[in-house]
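The structure under discussion appears below in the form of structure tokens.
A single protein chain has been omitted from the complex, and every remaining protein chain is retained in its original position.
Order as written gives the chain letters A and B; numbering starts at 1 within each chain.
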Amino acid sequence: MSTTKIINRCQALFDDLDFTAVGDWKAADSTRKVIGFMPVYVPREIIHAGGMLPVGILGGGDQLEVIHGDAYYQSYICRIPRSTIELGVTGRLDFVDGLLFPSICDVIRNLSGMWKLMFPDVYVRYFDVPQNYDDEIGGNYYVNELQELRSGLENVAGRAITDDDIRRSVAVYNENRRLIRDLYAFRVRSPWKAPSSEVYLLLRAGMVLPVEEHNQMLVDYLAAAESQDRAMRDNCRIVLQGSFCEQPPLNLIKSIELAGCYIVDDDFMLVNRWLFDDIPLDGDPIANLAAAFLHGSRETAAKYQPDGALKGKYLVESVRDNAAEGVIFAAPSFCDPALLDRPMLAKAMTKHNIPYISFKYAENSGQMQPIREQAGTFADSIKLWSDA
Amino acid sequence: MKCFVGIDLGSTTTKAVLLDEERRILGEGITNSQSNYATATKVAKLEALISTRLNLFRRALGLGDEGDAFLDEMVLKFRHEQFLEQLEDLHQTCAKLITAERFPANAAAVRETLDAIFGRLREESAAIFAPGAARRSDFFRDIAGSRFMRIGEEVAAEAGLSYDIFLNLYDKSIIEVENRPPGDNLSTNFQRALDGVIANAPQFNIDADAAKESLASALGIELEEVYTVGTGYGRVTLPFDKDHIRSEILCHGLGAHVMYPETRTVLDIGGQDTKAIQVDEAGIVENFQMNDRCAAGCGRYLGYIADEMNMGLHELGPLAMKATKNVRINSTCTVFAGAELRDRLALGEQREDILAGLHRAIILRAMSIISRSGGIKDQFTFTGGVANNEAAVEALKKVIEENYGKVTININPASIYTGALGAATFAHRALAN
Partner (left out) sequence: MSADKTPIEVVKEPSMLKQKAMIAENYRKLTGAPETGRKVVSTYVPGNLNELIMCFDMVNNLPEINAIQNGMRQKSRGMIMEAEKMGHSEDVCTYVKADIGMMAKGNIAPNGEPLPAPDLLLLSYTGCFTFMKWFELLRDEYGCETVMLQVPYEGDGKVTENMRNFVVKQLKEEVIPTFERISGVKFDIDRLRENLRRSAAAEDDLVWVLQSAKNRPSPIDAYFGGVFYIGPIFTAFRGTDDAVEYYRLLRQEIEARIANGQGPITPEGDMGSEKYRLVVEGPPNWTSFRDFWKMFYDEGAVVVASTYTKVGGVYDFGFRHDPDHPLESLADYCLGCYTNRNLPQRVEMIENYMSEYEADGFLINSIKSCNSFSAGQLLIMREIEDRTGKPAAFVESDLVDPRYFSKANIKNRLESYFQMIDQKRQGAAAA
């Protein structure tokens, strides 16, 4: 299968604001249930273990006309909750039997309660995670939260979710994470062969497809991309740091690339790459999920860094490990966590002589000209600097 | 005759409405708000009185709709008389400024030239008020100002004097004149106007004696202003006590109710703000929402767009109506509007398509304010300056149908008077209670 064919499929899934693929999956069997989740991380393994389909709800992008959603929010609040409400009140999320709101900011937190009031028939859970990474303290708390989640999901599924069910699902998701790691490694090696707009669309497809299908898609894409000849351009290599809860318009990613920057690392849809390593298949699966969260998960603006000296270290390492030449900070407008985090990360960049630029975007940003200009200037300046 | 006055002091125009005891509209008047609310109030009320006298005249003469053309003609004549009166005032005011101290060398020449300018202005004024002549504005300042510039430049050049001298005289005088509304000559001007029509327009076939008698009786009716209510942004500056002030939300809701008693939802998009108002079957406001501190989607936004495109505000709608393609504009932020516009143009989008998208964007923004206030209930009344923009109305109708199905949408040609009508109705109610 060609990359074009695969990406076309992903693009169609991405463009479909009615989630037809999910509706079709559900319609195939009347007992099937769908659990939606918002950014940035939920343990999809437990949903999958209950025979249900986890579906990423990532806002409405730049093609959804938001009317009712705007009625619920003041102008100084970001876009993703408005478009998500618009999707809800226009019936586009009627297939959702449960919706998880991860603990990432006050806006998404409050949206969980709004959803309870607006959609009382849906299982709504605010998914809290520990900001304390001690096994006995934050770990215990998190294990119990996961157990509560598990029992809530059992109610939706109408069946028990056993440890073995979870282990089997962990294995499938380990595979998914492995493939995505491979995809990212492939892009680091040969970014001209895996444009970031394609990588992004592949990840988005994973938000609506069953994971088994997504795994096959990733395998196919990697094979096709590997064998395909594409022209290498004289681009610089950058890390894109966006604390992406609200998603960037696809045009933003394309614009950065067109402006002469290869994106060699990013934090799009962190749920895919939240955990660094495979989760062990033996032992207590819930405890394993918890341990992976505490000791082997990524940093992002919504997560506390207990050691001030380590603030921003992960980004410095990403630049180094991926042979990047600079960082582009692209925060969603009105995103408190991302925008408050940015000065600290920027400081770490300065300390390590890593060039960076910053701008804001919204999921429905229409104009890309300023972004093309900034990214283009950045790319040029990096080249000049490295030539000198 | 007892009458009830409503005054709406808006940020750009001031409106006045007079009601009789049966709550029938006697007269409506409008003027620029200018810098001085007190004058604006006076002028608007005077205008309303003029239209009241005309209505009374119409009633006295027993004219139905067939009398419209006749009355229109008479109004023109009346306006002309009034214009001449103000022009004379302006002339005198300018002339007073020509002193020997100011113009030691050429006071006489300046005076002579000024007289010539005003002579020409008077001469050509009949054409300005001729039937069928297009006027961009009915406000004295607008007409007199633009003509003064043209004629002044010519005449000054002929006289070998600097045009700046006259422009300066004009600038110094116009505010003074504007703040001195024409006052006591209403009756004379009306009579002159009637005489003029009878003499020059035999096609109306009017019984001159009956008409003169009717006019005399209409002018003779004493108008007793029993109660006045003020509203609008400038309302705090009105020299009224609190009982005579109502918020523009309440007045707007009631005004729309009076115009269309089945109205339940009112949308007003003005220059400065957007209001969504829900009213009950008696016109009482049940809920209202206004745009938040962000001015996105107000009439002002269209002003920015017009500036950005180097067009007149009133040209935007007609151009947008020519759109053949849907262009989605996401930003109604006035700050970003220019950038988004240029970006779209750079991408090769057509101006009319972009404009149609912008109009839809404004309407979407208004829809979310309506949604915030409780949605749209039948019937729906649309008011404010943007209600005169056909592209905005078209977008509104479409969006309403998409979201609320079939709804009766009322747009009154006199919707600019909605707030003043509500205020006058409050005045009537205040006394009734």
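The rule is simple: a residue touches a chain if its C-beta (ideal position, glycine included) is under 8 Å from a C-beta of that chain, and two chains touch if they have at least 3 such contacts.
Just so it is clear, the model here is predicted, and its values are computed rather than measured.
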Checklist entry - Which shown chains does the chain we cannot see touch? => result A, B
Checklist entry - Of A:107, A:183 or A:379, which one is in contact with the hidden chain? => result A:107
Item to check | Contact with the hidden chain (one of A:158, A:283, A:296 or A:343) | outcome: A:343
Next on the checklist: Among B:37, B:288 or B:417, exactly one should touch the missing chain; which is it?
Outcome noted: B:288
Item to check | Option from A:11, A:132 or A:381 whose C-beta touches the chain left out | outcome: A:132
Item to check | Touching residue (missing chain; options A:96, A:256, A:301 or A:330) | outcome: A:301
Item to check | Residues of chain A (touch criterion as defined above) contacting the omitted chain | outcome: 71-74, 76-77, 81, 101, 103-107, 109-114, 116-118, 125-128, 130-132, 134, 136-138, 140-141, 144-145, 148, 301-302, 304-306, 308, 311, 331, 333-337, 339-344, 346-347, 360
Next on the checklist: In the complete complex, the non-displayed chain touches which residues of chain B?
Outcome noted: 233, 246-250, 280, 282, 284-290, 292-293, 372, 374
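Methods note: only the chains that are shown with their structure count from here on.
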Item to check | Centre-to-centre distance between chain B and chain A (centres being mean Cα positions), rounded to whole Å | outcome: 54
Checklist outcome for this item: Within their complex, chain A touches chain B through residues 62-63, 65-72, 74-76, 362, 364-370
Checklist outcome for this item: The residues of chain B that touch chain A in their complex are 292-294, 296, 328-331, 336, 339-340, 342-344, 346, 364-365, 367-369, 371-372, 399, 403
